[in-house]
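Mind looking over this structure? Questions follow.
Missing here is one protein chain; the remaining ones are kept as they sit in the complex.
Up next, chain A:
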Amino acid sequence: MYVAVKGGEAAIDAAHGWLAEERRGDARVPELTVAQIREQMTLAVDRVMAEGSLWDPDLAALAIKQARGDLIEAVFLLRAYRTTLPRFGASVPVDTGAMLCDRRVSATFKDLPGGQVLGPTFDYTHRLLDFALMAEGEVPPARERTAEPGPVPHVVAVLDREGLIQREAEGEGPVPDLTREPLELPADRALRLQALARGDEGFLLGLAYSTQRGYGRTHAFVGELRTGTVTVEVEVPELGFAIALGEVVLTECETVNQFAGSRTEPPQFTRGYGLTLGRTERKALAMSLVDRALRWRELGEDFVGAPAQDEEFVLSHCDNVQATGFLEHIKLPHYVDFQSELELVRRLRREAAEGATREAAE
């Protein structure tokens, strides 16, 4: 077989070798194991799984190791792996009401069935560097308490009973899959939420923040934020019932937003929704604000031109694997285009100079 080889090939090999060495770092320092990343860099692992749209803590940890801690690169590695997997079907909708919560807070009610559970949060830590962590040592075990038995109902369900919050329609038809069909606009809410769930945390954070500062303000209260484990089940046609495939950790956020009412609807609250893989609380919160901002049309609100209201803008730019690829492609050679621009600019300048000389002569 004839194989074309030229200079670029040796350069690429050398670069890859150097990269591998840099990834390992100083060989006198013990190498990180994938298990260490999985267990001790859990929030990074969760972010990579959320934006990679794949639940696999081991592979996410491997991706982080391989990517030298560059999380977008790790997301990309996980996505490129995910795309090779066959898709067997959709699960039964997960029941987040039955979630085994290890965190559940509501900002709208002081107390409620199921209680407020802070869980393992950074929220009230003082952000002081803990120099003790520089020395190796074990942490004392956290205090344990038996969870209160009983269900942990969704907070908005309480408002729903009074008719104070707008009802959500049941989804119809098969679940859309952004990874198997091209994104076509306008998108329905299910597709929007799917895009946001795998969107870049930083991008959604910025958009959500912009709504809080008045660019499409929606007056959000955190009705509820919960994180915990849910069971994923699939219907098996041959069996006629659903079987459990396994468990995943999810973060769910429901916001309660003001709505002035319209000619046809009395004033009531509306909702924004965020649901993300893993412990990705900032992302779930941001997602729910952006979701709410994108619903202006359906709720009869004005489009004020805010970026967070603009479905095409948000959905076309929230994916960090797409964004980073296109941004970074400008590193690739562009001599051909640049050469034609050079020719054009030289020519235009020459013509301008000739024109000026002519005018001076006349």
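The criterion applied here is as follows: a residue touches a chain if its C-beta (ideal position, glycine included) is under 8 Å from a C-beta of that chain, and two chains touch if they have at least 3 such contacts; residues count from 1.
Keep this in mind: contacts and distances are computed from a predicted model.
The listed choices are "ABC transporter permease", "ATP synthase subunit b", "Alpha-D-ribose 1-methylphosphonate 5-phosphate C-P lyase" or "SUF system FeS assembly protein, NifU family"; the UniProt protein name belonging to the chain that is not shown reads "Alpha-D-ribose 1-methylphosphonate 5-phosphate C-P lyase". Set against the missing chain, the residues A:Ala169, A:Leu332 or A:Ala361 yield one that touches it, A:Leu332. Of the listed positions A:Asp111, A:Glu162, A:Glu181 or A:Glu362, the one in contact with the omitted chain in the full complex is A:Glu181.
Contacts to the hidden chain, counted on chain A, fall at residues 1-4, 6-9, 11-12, 76, 79-80, 82-84, 86, 179-186, 312, 316, 321-322, 324-329, 332-337, 339-344, 347-348, 351.
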